[in-house]
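Omission of a single protein chain aside, the complex is shown with its protein chains in their original locations.
Order of writing sets the chain letters: A, B and C. Residues in each chain are counted from 1.
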Amino acid sequence: MNRIGPEPLDAEAPLREVGGTDCGAVVSFVGTVRSSNHGKAVVRLEYEAYPEMAVRVLDRICAEARERWGARVVIHHRTGSLDPGALSVVIAAAAPHRADAFEACRYAIEFLKKEAPIWKKEIYPDGTSWVGLGS
Amino acid sequence: MNRIGPEPLDAEAPLREVGGTDCGAVVSFVGTVRSSNHGKAVVRLEYEAYPEMAVRVLDRICAEARERWGARVVIHHRTGSLDPGALSVVIAAAAPHRADAFEACRYAIEFLKKEAPIWKKEIYPDGTSWVGLGS
Amino acid sequence: MRVTMLYFAAARERAGVSTETIELAEGATAAQALALACERHPALQAVATKLRIAVDQDFAQPDRKLRDGSEVALIPPVSGGIR
Partner (left out) sequence: MRVTMLYFAAARERAGVSTETIELAEGATAAQALALACERHPALQAVATKLRIAVDQDFAQPDRKLRDGSEVALIPPVSGGIR
């Protein structure tokens, strides 16, 4: 089940949810906080979400992945303050064949990044910035 | 480190090896034994490898992924008799950005499937077949 | 009619509140809700053109008609916006 919340993520939890002997391939994506971005040191990230709407967007992504690639997709996204190395998002996509699992997983993260109401504030040693807004 | 052998695979082990705060994206591929293939029931699979050469092929894949996508890739492949649901191969690819991690992971499994000396025998209720040879 | 406004991320910081209830004339649109929000919180004005609007948890066009009780959210560019 798709989830958005402040609990630390388990990289393997979505994998466990999507597996099954009908699927020969599981592709997963794990997004982690990097200690720098465009050459700038990042102290931490703060993720904020509109959780009710974001879960609806994630559910729509999963329905679309099932429709287009016959894939089972599960997405977990974290909110709150994250140190470098922490997991921000984990996606697993299972399908009978690997091409479909890769496509579905890639689709899920790209769509999420464009359409899910989740925001990321970068905290630098000397300031902050909302990613995407440039201010 | 790349490995080929009869020990059961841990889906998360390669993930742990490739991670790091310089990489924002880890894409993993997990291949599992399906209970049917082309509509035919599969009782189990038997994987056989030429392990010394296969590890060389995997190491070459990883060097290529580092060169082309700046990605760290780790591959674990299992040999021996596998029941449906068992993991046959796990690949993790980490890169600063997600497009590179996806490319590197996909490259690794495609190259492995074409070039690594690893063979798969499907055991049906009424016979067996070496995949790729058709006999 | 009354609608619930939700402000997130940069919009929340600029508005200084995360949620509030506003009064609008019957038949008002999402764009009118945004305009009223900017009037109440002038710091929103500078980013207003970059905001998307969601009504009842779905993205909506500016001319979307609101209803009493609608939930109107101001959605700044999301995290993947610059990739």
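In this text, a contact is a pair of C-beta atoms (placed from the backbone, for glycine too) under 8 Å apart; a residue touches a chain by one contact, two chains touch by 3 or more.
No experiment lies behind these values; they were computed from the predicted model shown.
**Q** By the document's own contact criterion, which visible chains does the hidden chain reach in the full complex?
**A** B
**Q** Who touches the missing chain here, B:3, B:44, B:97 or B:113?
**A** Answer from the full complex: B:113 touches the omitted chain.
**Q** What subunit B residues would touch the chain not displayed?
**A** 47-50, 52-53, 56, 110, 112-121, 130-135
Simple rule for what comes next: only the chains that are shown with their structure count from here on.
**Q** As a quick test, compute the distance in whole Å between the mean CA positions of subunit B and subunit C.
**A** Those two chain centres are 48 Å apart.
**Q** How many angstrom lie between the CA centroids of subunit A and subunit B, rounded to a whole number?
**A** That gives a centre separation of 23 Å.
**Q** Residues of subunit B that contact two or more other chains, please.
**A** Where subunit B is concerned, no single residue meets two or more other chains.
**Q** Which parts of subunit C, given as residue numbers and ranges, touch two or more other chains?
**A** 83, in rising order.
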